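Dumping the structure here so I can ask a few things about it.
Only one protein chain is missing; all other protein chains are in place.
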Amino acid sequence: MGEAIVITSGKGGVGKTTATANIGTGLAMHGHKVVLVDADIGLRNLDVVIGLENRIVYDIVDVVEGTCKLKNALIKDKKTEGLYLLPAAQTRDKTAVSSEQMTTLINELKEEFDFVLIDCPAGIEHGFKNAIVAADKAIVVTVPEVSAVRDADRIIGLLLANEVSYVRLIINRLRKDMIDAGNMLDIDDTLEILSVDLLGIVPEDSDIIRSSNIGEPVIIKAESPSGIAFRNIVARILGENVPLMELKKEPAGFFASIKKLFSRKQV
Amino acid sequence: MGSWANFIQKLTGKTQTKDVAKERLKFVLFHDRSEIPPALVDVIKDEIIAVLDKYLDIDQTKMDVELTRLDDDTRTTASALVASIPIKGVKKLQ
Partner (left out) sequence: MSDIVAFRGKQSSLEIEIASEADFSDILKAISERMESKRSFFSGTACVKIAGGSLAEEQQRELEGMLIKDYGVLSVEFQGKTRPQIRVARQAQARREESTLTSELKSGVSSKTTGSAVFIQETVRNGQRIDFDGDIVVCGDVNYGAELVATGNIAVMGALRGKAHAGSSGDETAVVTAYRLEPQQLRIGRIIAIAPKDTQQVNYPEIARVTGDALVIAPVSRVIK
């Protein structure tokens, strides 16, 4: 029996979908059977981030309404062995699936997969409630920014109130230059306010955008700082005790860009 | 930095990731607006081949089944399924 982990944040745009795609890919790279569930019905995005957007025939609403069997809707990733996607519907909205239907579906997936990762939509209404209803654990993603942390706090409160007691935090998009200058909340500030255990940190990294452009999760790239961060997060999920990575400054300025141009491939 | 990037591209002939992104985005948006699942076209193509294969000898390597926008203005979501299937001959029916 596998476990269902919901990846949530409250605020939109902090990196839930990217985290879901990378953590899922990482777990599959370790040999586990992983299914990614896009619970953001009406605004599907997990498919595009993973690069499977052109393989969608059926989606989660088709499964729940009986139009097709679950196995017909699951898309097997050709680049990473053991990784599957259950896409969201694009032309319906979040009320198309009920909590009971979601629970049945997730439990069915738990029988076949080691990890069921649920990409939660932003907000706290129906979509959020559905995404957490069958979750065993939760990963809350936040960025070190006032409104995101406030929303994360609300979300943590709701998770605990809804019997998801295992909650871990990922702090995304950290910028060492801003933290050093005192212009960004650092890790300790954020943990002090949220009072929850840290799963990992991910530095701000332009490779994330490049990876999203080509539909390949950044964890596959061995040298990217954010890829390394996600690998560490996956290792911790699997029980390893990995120390937090050191944040490095991203080079800036004209000459640094020239240096980058001649030392790295363009993709 | 834009002109540098173009200069380097001409030198190396490599695609920028943003061009890949643009193409993928056009694909995704077209399918979202027309509400036709992206991979459905492949499924249809295979089934068309199966039917035609009963009666005609078709060149599968040169055939093309595509979902495109109807001509005229770029704002329309109306789509057309366009199939181009070279026929090599007629099969003798048993």
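Labels A and B are assigned to the chains in the order they are written; within every chain, residues are numbered from 1.
As a working rule, contacts are C-beta pairs under 8 Å (C-beta built on N, C-alpha and C of every residue); 3 or more make two chains touch, one makes a residue touch a chain.
Because the structure is predicted, anything quoted here is derived from the model rather than measured.
J.: Wait, the hidden chain, what does it touch out of the ones we have here?
T.: Across the whole assembly, the hidden chain touches A.
J.: I'm checking contacts with the chain that's been left out. Which of A:78, A:154 or A:249 qualifies?
T.: A:154
J.: Where the complex has a chain not shown, which of A:179, A:193 or A:220 is the residue touching it?
T.: A:193
J.: If you put the missing chain back, which residues of subunit A would it touch?
T.: The list for subunit A reads 150-151, 153-154, 156-158, 193, 195.
Just so we're on the same page, only the chains that are shown with their structure count from here on.
J.: For subunit A, which residues count as touching subunit B in their complex?
T.: It comes out as residues 48, 53-59, 90-91, 209-210, 212-215, 257, 261, 265-267.
J.: Where on subunit B does subunit A make contact in their complex?
T.: 1, 4, 8-9, 12, 14-18, 20-21, 24, 27-28, 32, 35, 37-40, 43
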